[in-house]
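Quick one: this structure, given as structure tokens, is what I'll be asking you about.
Only one protein chain is missing from this complex, and each of the others stays in its spot.
Note that the chains are named A, B and C in the order they appear, and that numbering of residues resets to 1 at the start of each chain.
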Amino acid sequence: MSSELKSAARTAAPAPAPGGRRKLTYPWILLIIAGALVAVSALRAVSGATDLTSGGQFGAALSAAVPIGLAGLGGLWAERAGVINIGLEGMMMLGSFAAGWVGWQHGPWAAAAAGILGGALGGLVHAVATVTFGVDHIVSGVALNILALGATQYLATLWFGQEGSAAMVAGGNDKQSPPMPDMPTFTVPGLADWLNGIEGHHWFLVSDLAGVLGGAVTGVSWLTVLTVGLFVGTFFLLWRSSFGLRLRSCGEAPLSAESLGVNVYAYKYAAVLVSGALAGLGGAFLAISVHFYQDGQTGGRGYIGLATMIFGNWRPGGVALGAGLFGFMDAMQLRSGGPTVHALLLGLAALLAGLALVRLRAAKRAQAAVAAVAAAVLVVWYALSDSVPLELVEASPYLATLLVLALFSQRLRAPKAIGKPYRRGRGH
Amino acid sequence: LGLTATACGQSFAEANRATHAGVGLAFDIGGRDDHSFNEAAARGTENARKQLGVKVKMLTAKNGETEADREQRLTSFAEAGYNPVIGVGFAYSQSVQNVAKDFPDTTFGVVDAVPTGKNVDAMVFAEHEGSYLAGVAAALKSKTHKVGFIGGVNNALIQKFQAGFEQGVRDTDPKAKVVSQYLYPNNDKGFNDPAAAKAKAQGMLDSGIDIIYSAAGQSGAGSIEAVSKVKGAWAIGVDSDQYRQPGLARYKDHILTSVVKNVDVAVFDLIKSCEQHKPLTGVHTYDLKHGGVSLATSGGFITDVQPQIDAARKKIIEGQVKVKETPKS
Amino acid sequence: MANHDIHLTVRRGTVHALCGENGAGKSTLMKILYGMQKPDEGTIALDGEQVALHSPGDAIARGIGMVHQHFMLADNLTVLENTVLGAEKLHGIGAGARAKIREISDAYGLNVRPDVLVEDLGVADRQRVEILKVLYRGARTLILDEPTAVLVPQEVDALFDNLRELKSEGLTVIFISHKLGEVLSVADDITVIRRGTTVASVEPAGTTPKQLAELMVGSELPSPETRESTVRDEELLRVDDVRLSATDSDGVVRTVLDGISFTIRKGEVLGVAGVEGNGQAELVEAVMGIRTPDGGTITLDGTDLSRSSTRARREGGIGYIPEDRHRHGLLLDAPLWENRILGHVTERPNSKGRLLDLAGARKDTERIVAEYDVRTPGIEVTAASLSGGNQQKLIVGREMSHHPKLLIAAHPTRGVDVGAQAQIWEQIRAARREGLAVLLISADLDELIGLSDTLRVMYRGRLVADADPAVITPEELGSAMTGAASGHLSASDDSVDTAAAQGGDAQ
Partner (left out) sequence: MSTSTPTPTAKKPAAVDAIARSAARDKVLLGVAAPVLAIVAAIVISSLVFLASGENPFRAYGIMADYGHYSDSQVWIVNKAVPYYLSALAVAVGFRMNLFNIGVDGQYRLAAFAAAAVGGAVALPGALQIILLIVIAMLVGAIWSGIAGLLKTTRGVSEVITTIMLNSIAASVIGYFLQDGRLAIKDGNLLHTKFLPESSHFFSFPTHPKPVEGFVVVAVLAGAVYWFLINRTRFGFDLRAVGASEPAAEASGVSVKRMVVISMLLSGAAAGLVGMPTLLGESFQYGTDFPAGIGFTGIAIALLGRNHPAGMAFGALLWAFLDRTGSRLEFEGYAQEIVGVIQGVIVLCVVIAYEVVRRYGLRLQQRKVGEELAALARTGDGTGSADNSDKPEVTA
């Protein structure tokens, strides 16, 4: 027996390698962004798909990203407090409906406020079901989506489509609210034109950068600016304030929070209400940007928002990145369709080739081989065609999400007590 | 429930025999005020109500409904004694064919489809011919010699618009470039997504296109809005005269013209024929020759090119020009 | 009813111990004191003033702090965040708080680092964080619910030093334990609780452990002691050079089991001692096939099981009493008879072929309930409605019913009252006489020493020491568990024979 004890003479098992946690510091982030920009402008130069970095493309990407980002941010609030929110879609519907209803009567700013309230109302229902009654979060969310759909459709017929009503005279119908006035946009004078000019020259990198910046300063909706503020504000509120610490603790360990005098119910309610409000604002953004509420307007963006939240590792920066990526793909497929997405094939090939190298260095030959073969296939495909099917373009945002999740999901970390039922005073 | 559903029991129609309730109009999901062909059909019944004194009942489809739902809607009309019963949109093709069999004494109409049946009036339109004229106007008015076409959904119907438009442009200005794109390959959402159309149009405008023809139902409003923000650019409307639509009033100075599909005329014809007890049946093609499609002149923006447009119309009517229904690959 | 007619008086500036058997109501009482549960009747007075505590917040405001039996820490938050949570008004959540934490940590020798994630801490460190949390709030009265349950004796001593320090600062400590030796060594006053009511208040000076035990349970404490050896020659389980690594959420690979080798013979109980988190749980899971080792072999009764599924291993004759019965042992919302099927669905009487045999399972559940004295009104009630001890008896009954060759028992009597404890020990002893081999993991060193034929100590994923249970003391075992000693631990005059570490095969 003692022979087995020899191991005791060796040193104790190695402790975890120090510094194993790789932290993304600001220099790193900037470096990554710069690298991405260089890559994209190289891609633009090689493929000649100028829309890849045009100001219009980035402007469109921004407005496509906003509703998704708001939904994702809404999801983040709820889930950081431990409540899964698959009802985001329904909350968005309520938001866009409320915005349409108030908007045609009182203008776009009131519409935004109404959207927030409408979404918060959905959040309230979800909070009552999950926090007070302890219903399974996903089940409650699905039920809320069904209810919100029914309620908005019903109210639309009553409030917009009633024969001879003021709303109908103003252009409303069963499926659509009467139009509301434009919400003003803002353009940085001078700068926008200057950037636009530079972009027109198609200089490597410089023009691309100008395009990106131009998109951010030309004809931007004030709601977009507000959204950026909400992302930054969320970060500071949730990660730099005691309110946020308490809220997050409800999602990590509600019993400990309770034992330290935190009113967990109150924070969960607050989080889910804010969650609904943000999703509602996302819905309102949709209504305001096309001037009216429309049946089916949200088009699954609530679900996509949920995906970006997971994609973004439950962090505001990640959500913004995810929504931005989604918005970019969406804007690209909408604006220029096949040819530009076609150029992305080359970009994807380059990425895969890079991945293959990294895997090879990590001595994961099989994975490296798969990545390399995939890259080669993409290059061949790129060379042999000059566009990609519209269907592939349409599916590209979903494929991209799936791909990213499949590659990186192991590194994601959800709040620990997420989805778990919590009852006051029921701890050990 | 399940038990009583077998063989026995009275059906609703047997219990409720009704006749002559008026005209039944079943809309596709766009709904009555889609600023497009549903609206035009509604206008036709409105005219019939005023001129012929018939009563009208309208029902609208739900999103994501099935054949069974459509059949039920038509059946309900027929059971309740509505005659004629009109389905607006090609989605009703199969259901009209099926339900018409069960109600041989009722006349059924369908817009944009050609189902068969002794008591069925199929109303189809030569959208490609109207679109050809739009192409002519666009080619003549474009300063950049780049024009765009936005289709809502890539289906056979919308391809007719595309084909006619492209041919019209090419025949008029061989140097001009036409960019044709669709919002969705295969999703009715395409007729209902102005935000997407706006982004698409924006993309086209950014690439130097200055005239955009959108055949995308309600989505078209988005592309018209995008066009209205660019000086010198024109939008071409579809289905109804969009210059005159209240919802689009603030963009009307950018609406060059519209390819009008006179669904109202067709619907009115059918109702009138039923009132006169000589119901129309079979396929009726409303083409350029018969005034089924036309190019709107509201706003007077195409007055300067009207002679060329008239010449093109004449060629089509006389058969010198054959407009294709499917785009060149 | 968990508590009734409780009378408890605690003097300021003392360490007051509260003892009583499992489920006596100690935790419940403390939760009432801490405002987490509301008493149906009765009063609480603090410094002579009657107080109403509606929430932990009220209690904290009155200077009461509590370290819970089950740690109340958020793993994904840092020590700093865990500490300031709920008390952000005191010193903010940034630099001020950090400085304060350092200050307290230094003052009481707690040695905590504010910016590490709690996830990365060991149990003793976590406990210090818990104490820090309480001190940070300026508590004058500390409630510690079974703080020693997971500590090794040396850590217990360190903790007690901390407590004495606190006492000398004028703080009041209420300290819960059912380890009588500890209670007598640290407390100034002792209150005994039985079946939810206070039965006695004693002073440690004039009391012996035996008296205390009688107060607690009304009779002598049962002992796990096993005298006669039933070890046979046939080797039943051989674990050879098992290695296991795990990847954490940041992609860092850690070695959790390293070169584990041992054998268990028929009729032998092999006890594995170790501070929690040193790989015992992983070892059990590796033997059960729940985790796949990176290398090494596991042989049961001559059959190589290294590649077999958990189910095949169970069918091959391994019984399993998991450490966390709620998580791993039961379907809480399912009736008892379904819980009887769990883990043995492929075996009679639970199934015939691919189909379940509901009647057979129900009948056999009735038998287990009767034979193992599971206190329940019937077999249709859900497992959740049974008390912890009865749940455990059901599990033991279920596993024993399939006549395992090897029983893996992880903390088989944790959280179980003394009556059930004695029953479970007796079941294990009886089966051992029939030739059952047992791999026993336990944090209760008395249980471990009493039941085992052979003892091994696990530290950082390795088996670092062995000992003879006949002569070893808990203290000696404890020092090996902290890594301070290795090799063969003999009961020499001093505590540990470190020379064996080099000699290795001195025996």
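Just so it is clear, a residue touches a chain if its C-beta (ideal position, glycine included) is under 8 Å from a C-beta of that chain, and two chains touch if they have at least 3 such contacts.
Every value quoted in this text rests on a predicted model; they were computed, and no experiment measured them.
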{"item": "In the full complex, displayed partners of the excluded chain", "value": "A, B, C"}
{"item": "Selected residue (touches chain absent from view) among C:86, C:293 or C:322", "value": "C:322"}
{"item": "Residue touching the undisplayed chain, where the options are A:28, A:154 or A:243", "value": "A:154"}
{"item": "Interface with the unshown chain - residue positions in chain A", "value": "86, 125, 129, 133-136, 138-140, 142-144, 146-151, 153-154, 156-158, 174, 300, 303-304, 306-307, 310, 389, 391-392, 394-395, 398-399, 401-402, 405-407, 409-410"}
{"item": "Sites on chain B contacted by the missing partner chain, in the whole complex", "value": "1-2, 4-13, 15, 57, 59, 62-69, 72-73, 76, 80, 90-91, 93-94, 102, 112-114, 155-157, 185-187"}
{"item": "Interface residues of chain C (partner: the chain not displayed)", "value": "194-195, 197, 199-203, 206-207, 211, 214-215, 218-219, 288, 290, 309-315, 320, 322, 327-334, 338, 341-343, 345-346, 351, 354-356, 358, 366, 369-371, 373, 375-378, 381-382, 384-386, 417-420, 422-423, 426"}
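Here, only the chains that are shown with their structure count from here on.
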{"item": "Distance from chain B to chain A - Cα centre to Cα centre, in angstrom", "value": "37"}
{"item": "Chain centre separation in whole Å, for chain C relative to chain B (CA means)", "value": "75"}
{"item": "Chain centre separation (chain A, chain C; CA means) in Å", "value": "44"}
{"item": "Residue numbers of chain C (touch at least two other chains)", "value": "none"}
{"item": "Overlap residues in chain B, where contacts from two or more other chains coincide", "value": "none"}
{"item": "Parts of chain A lying in touch with chain B, wherever the complex brings them together", "value": "51, 54, 56-57, 59-60, 63-64, 161, 168, 170-176, 178-179, 286, 289-291, 294-296, 299, 331, 334-337, 389-391, 394"}
{"item": "Residue ranges of chain C in contact with chain A within the complex", "value": "27, 31, 34, 36-37, 55-57, 60, 66, 68-77, 81-82, 84-89, 92-93, 120, 133, 247-255, 258-259, 261-263, 454, 459-466, 483, 486-488, 500-502, 504-507"}
{"item": "Touching residues on chain A, where the partner in the complex is chain C", "value": "1-10, 12-17, 20-22, 240-242, 245-246, 248-249, 252-253, 255-263, 410-411, 413, 415-416, 425, 427-428"}
